[in-house]
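Before anything else, here's the structure in question.
All protein chains but one are shown in place.
Note that the chains take the letters A, B and C in the order they are written out, and that residue 1 is the start of every chain.
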Amino acid sequence: MKLGFIGIGKMGAGIARNLLRAGHSVAVYNRTPEKAKALTQDGATMAASPAEAARDSDAVMTMLPDDHAVEDVAFGEGGIASAMKPGAVHVSHSTIGVALAKKLSKWHEQRGHGYISAPVFGRPEAAEAKKLVVVAAGPAQLLEKARPLFDAIGRRTFVVGADASEANVVKLCGNFMIASMLEAFSEAFATTAKSGVNRQDFLEIISELFGSPVYGNYGAAIANEKFEPAGFALKLGLKDIRLVLEAAAVEAVPMPLASLLRDQFISAVAHGQQDLDWSSLSQVSARSASL
Amino acid sequence: MKLGFIGIGKMGAGIARNLLRAGHSVAVYNRTPEKAKALTQDGATMAASPAEAARDSDAVMTMLPDDHAVEDVAFGEGGIASAMKPGAVHVSHSTIGVALAKKLSKWHEQRGHGYISAPVFGRPEAAEAKKLVVVAAGPAQLLEKARPLFDAIGRRTFVVGADASEANVVKLCGNFMIASMLEAFSEAFATTAKSGVNRQDFLEIISELFGSPVYGNYGAAIANEKFEPAGFALKLGLKDIRLVLEAAAVEAVPMPLASLLRDQFISAVAHGQQDLDWSSLSQVSARSASL
Amino acid sequence: MKLGFIGIGKMGAGIARNLLRAGHSVAVYNRTPEKAKALTQDGATMAASPAEAARDSDAVMTMLPDDHAVEDVAFGEGGIASAMKPGAVHVSHSTIGVALAKKLSKWHEQRGHGYISAPVFGRPEAAEAKKLVVVAAGPAQLLEKARPLFDAIGRRTFVVGADASEANVVKLCGNFMIASMLEAFSEAFATTAKSGVNRQDFLEIISELFGSPVYGNYGAAIANEKFEPAGFALKLGLKDIRLVLEAAAVEAVPMPLASLLRDQFISAVAHGQQDLDWSSLSQVSARSASL
Partner (left out) sequence: MKLGFIGIGKMGAGIARNLLRAGHSVAVYNRTPEKAKALTQDGATMAASPAEAARDSDAVMTMLPDDHAVEDVAFGEGGIASAMKPGAVHVSHSTIGVALAKKLSKWHEQRGHGYISAPVFGRPEAAEAKKLVVVAAGPAQLLEKARPLFDAIGRRTFVVGADASEANVVKLCGNFMIASMLEAFSEAFATTAKSGVNRQDFLEIISELFGSPVYGNYGAAIANEKFEPAGFALKLGLKDIRLVLEAAAVEAVPMPLASLLRDQFISAVAHGQQDLDWSSLSQVSARSASL
């Protein structure tokens, strides 16, 4: 397929490379062109603007840090919507809010384009290794068309509904569940450490108990206080908790654990941790216990 | 070894059976003798009191529901302490509080006995199948002596310190982490369900994301609202959260997530859920969202 | 002075009437003209649009339910900004967010107008009786000019700073403190009631303890479960808690009590209480305790 890809950051680079490896033709755009350039060695062509990446493409992917960036790239000046051909599909891999996903669906439909939300779970290494978990939602015929693209970038794809925003609420809730684990680890490490238990011992036991690499990896980061480089920046974690709370509020669902996470992330930001990995959430509990 | 075993409930039965299978001689006692009787077919002898089970034993295990029961069986009238021979060891498998573990250590030492805390992770099926995870703490020479007993009942044993109560704080924090997962699932299911996402879809995605049987099993219980029979009764979950909060308070560690769990468990009890499985915690979020 | 007044609801009617009583000339506008009409008996003239109310006025007051309404009336099509004369002042009495107040300051300044935030504390009866507490912020010379207007509508005026949005953060924090009292009352009533204490007894004691009419009035509403008619609708309370959380987040201040309030208000909305008085927050605690 002929593809455009906007947003060549840590995640986007791996995804785009796997699309190229699968034989697709990919025009890439990144605000900082250096990052995109590396992909030309894998066969990508450079686009000078989102619109140029979108022109003549069957599908345009976006992988951007937040709602603002996605809205701007899609419907701002020189955005992809201004150049997409009739029937082309915008595939949004970014972790964006439910409200924006609903708006994108409507706006693209009004212009004769398709829209799919296809956020992914996985860190940059997983993106590179084609091991992402893709959660997709949107009209059935568009999902069918996009299927080979998802197969090219992840280890497994889940289709969750015809309303694109359903994929976003699932992705946000998934990140909420990971953040909840971070908070649980943080409080448990504070209590066991102050009680004299060795951090590695506690980590090993909890890893054995849950038998999950997610627990193993994040638990190790916390036990060893290794928060740099950030696999996922704390400020992005705060953004996602904010978005899940907004999505829940629209449906009148209280999420007290998400509210607690929001407060802890804000305290972390107040102490300058915004660019550390979000597992540094543990420092909030540590400070609170004067550890 | 010559063993006494007090408390033949769902967990105790499996543990005692595996001790018998490993060739140990076991005198069993249970307040309701019927439950203990079944074990005589596996070679156990029946004791008429905790003291009788303890007499002449090298080690006495207790597997009882709460602090009160353990304190009573150990140091109450007709308790094991009144009959243990010099140098015999009390091995407490129950999930008890840190404060009680410290008292038991001291009291037994004053009488010339040993004391080890060796709480276990795993449901009744795991106890039966010798797949428990044992967390042990106490004086090194006692732990060495007890090692074959742990090997007989679990898939893996972790030694966490010379102070017996350290094993209890680890066990309590482990249960706290499982309960945290239950609350995270509860809130996420409420939000995704109200947003139109199919419960099985969400369950599958989160299971894939964490790759943990703990998530798979508890997530399925919540998705299917199957809370009976109780693998672990909600009232016991509340007890453990209370105990972890007490242990943390002694060390001056705030645990806001544990506090949230305590409130949610209390609301569950107010609605009559005390004997359902603790995964029924999800009904608190559901009611709160008017789901 | 020659004034325009937009928003003749329960609060606006009383405020506008007191401006008329003080001898000012007031052109009133309300989306539903019937409500505004009553004021013509007090000497007001009817305006057909916000712009018309603003034309030739020295100051234009807005008293509207939320940020969206204020932004629309100020800078939407036919809004006051399109008609205000050079040097005229927009006085915003509404409880709006800090971010919007900052935008209004900037936008008006760019057009050669002044802007003041002057939110008020008090219920409709207080507005009618000229007993409001006015919290004002903005450039000093504008505040001086507006002083007689504040004197005409309230019992006391506090000036809190040169940046208009400071008045808004104070107003939001004041409402947060009242809502905190509602939650404290709710939990205390649930516990004392289930313990057998008579509600009127508890109310009397707490009223004596605090010696505050705010405690007396809201406590009585909760004790008697009298939530209609709504002096201040619960959905507006939720809006204000949302706005105070946003204002705090911008400054990186965690407000865990405000987060708790947000969750409780959302649960109230999930149970259909949005149009009841916000003191009906007590029903959330009551349900949670299965009272």
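Rule of thumb we're sticking to: contacts are C-beta pairs under 8 Å (C-beta built on N, C-alpha and C of every residue); 3 or more make two chains touch, one makes a residue touch a chain.
Fair warning: this is a prediction, and the values are worked out from it, not measured in the lab.
Among the chains on display, the ones the left-out chain touches in the entire complex are A, B, C. Within the set C:A152, C:C173, C:A220 or C:L236, the residue that contacts the chain not displayed is C:C173. Considering the complete assembly, subunit B touches the hidden chain via residues 248-249, 252-256, 259-260, 262-264, 266-267, 269-270.
Panel shows subunit C; residues 98, 121, 133, 135, 156, 158, 160-161, 163, 165-166, 169-170, 173-174, 176-178, 180-181, 183-185, 187-188, 190-192, 194-198, 201-202, 204-206, 208-215, 244, 247-248, 251-258, 260, 264, 285, 288-291 of it touch the chain omitted from the view. In the full complex, the hidden chain is touched by subunit A at residues 256, 267, 270-272, 287-290.
Convention: only the chains that are shown with their structure count from here on.
When chain centres are defined as mean Cα coordinates, B lies farthest from subunit C. With centres taken as mean Cα positions, subunit C sits 39 Å from subunit A.
The geometric centre of subunit B is 53 Å away from that of subunit C, both derived from CA atoms. For the pair subunit A and subunit B, the distance between C-alpha centroids works out to 38 Å.
Among all residues of subunit A, those that touch two or more other chains are 248, 252-256, 260, 264.
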